[in-house]
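Let's look at chain A:
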Amino acid sequence: MAVAVQYYLLLSAAMFCIGLLGILTRRNALFLLMSVELMLNAANINLVAFSLQYGNLTGQVFSLFVTALAAAEVALGIGILLVLYRNFGDVDITKATTLRW
Partner candidate 1 sequence: MIVELLIGLCLLGSVVLFVAPSRYAGRLAAGWSLLPLALSLFMYAGFSGQGNAFLGGQLAYETTVQWVSLGPYTLNWHVGLDGISMPLIALSTVLTTAAILSAWTPIEDRENQFYGLVLFLEASLVGVFAALDFFVWFVFWEAVLVPMYFLIAIWGGPRRKYAAIKFFVYTNVASLVMFIGFFALIFGLGDSIGSLDMPAIAQALRAGELGSLAGVGPATLKTLAFAAMFAGFAVKVPVVPVHTWLPDAHVEAPTPVSVLLAGVLLKMGTYALLRFNFTMLADVAQRYAAIIALFAVVSVIYGALLALAQQDLKRIVAYSSVSSMGYVILGLVAYTVYGVGGATFQMLSHGLISGLLFACVGVIYNTTHTRMVDDMSGMAARMPVTTSMFVAGAFAYMGLPLTSGFLGEYFVFLGTFHADFPGAAWFTAIAMFGIVIVAGYLLYAMQRTLFGPFGVATDHGDGGAVRTDGGEDADSGAEHDIKRAAAHDVVPLAMLLALVIVLGVAPEISFGMIRDAVAPLLTGGAG
Partner candidate 2 sequence: MAVGSSVLPTPVLQTAPPVGDWVALAPVLLLGLTALVLFVIDSIDPDDASGGGALAGTAAVGTLLALVAAIALLVAGIGQGQGGALRLYGDQLVVDGMALFFTVIFTSVATLVIVASYDYLRDRVYQAEYYVLMLLATTGMALMASAGSLATVFISLELASLPSYALVAFLKDNRGSVEAGIKYFLIGALSSAIFAYGISLVYGATGQLGLEAIARSLSGGTQLVGILGVGVLMVAGGFAFKTASVPFHFWAPEAYEGAPAPVSAFLSSASKAAGFAVAIRVFAVAFSPQAVVASVDWTLAFWLLAAVTMTLGNFAAATQDKVKRMLAYSSVGHAGYVLIGLAALNSGQNGLVLGASMIHLLVYGFMNTGAFLFIALAEYWEVGRTFEDYNGLGTQAPIACVAMSVFMFSLAGLPIGGGFMSKYFILVGAVGTGHFLLAALLLINSALSLYYYSRVVRSLWFEEPADSLDIEGYPFGLYGAVVGAAVVTFLLLPGIFLVSDAAISAASALFV
């Protein structure tokens, strides 16, 4: 037991918030994807840390799933990004506002 679990929690929270901040401020869709990755990995840190804390493997296994799904998500996201660029000529997500109100 090298590091107390609350420090992991703080780290993950910080990562989560950084990712969230990225989502809130960035306009480039690619950066948004990265930010989401940060947030998901914040969750992974928690899972692994708590897994260690509780001494079961559930969390670690689940973090693998999360990682895999994150990859799939990004793949799909980039696909949609591509057609977005094709239609709007930009990857700035604030430009696509034909649908509103």
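The definition used in the following text is that a residue touches a chain if its C-beta (ideal position, glycine included) is under 8 Å from a C-beta of that chain, and two chains touch if they have at least 3 such contacts; residues count from 1.
On how the list was made: all candidates are chains of the complex that A comes from, given by their letters.
Just so you know, these numbers come straight off a predicted model, no measurement behind them.
For chain A, the touching candidate in this complex, among 1 or 2, is 2. Chain A contributes residues 5, 9, 12, 16, 19-20, 23, 29, 32-33, 36, 39-40, 42-47, 49-51, 53-54, 56, 58-59, 61-62, 65-66, 69, 72-73, 76-77, 79-81, 83-84, 86-88, 93, 96-100 to its touches with candidate 2 in the complex.
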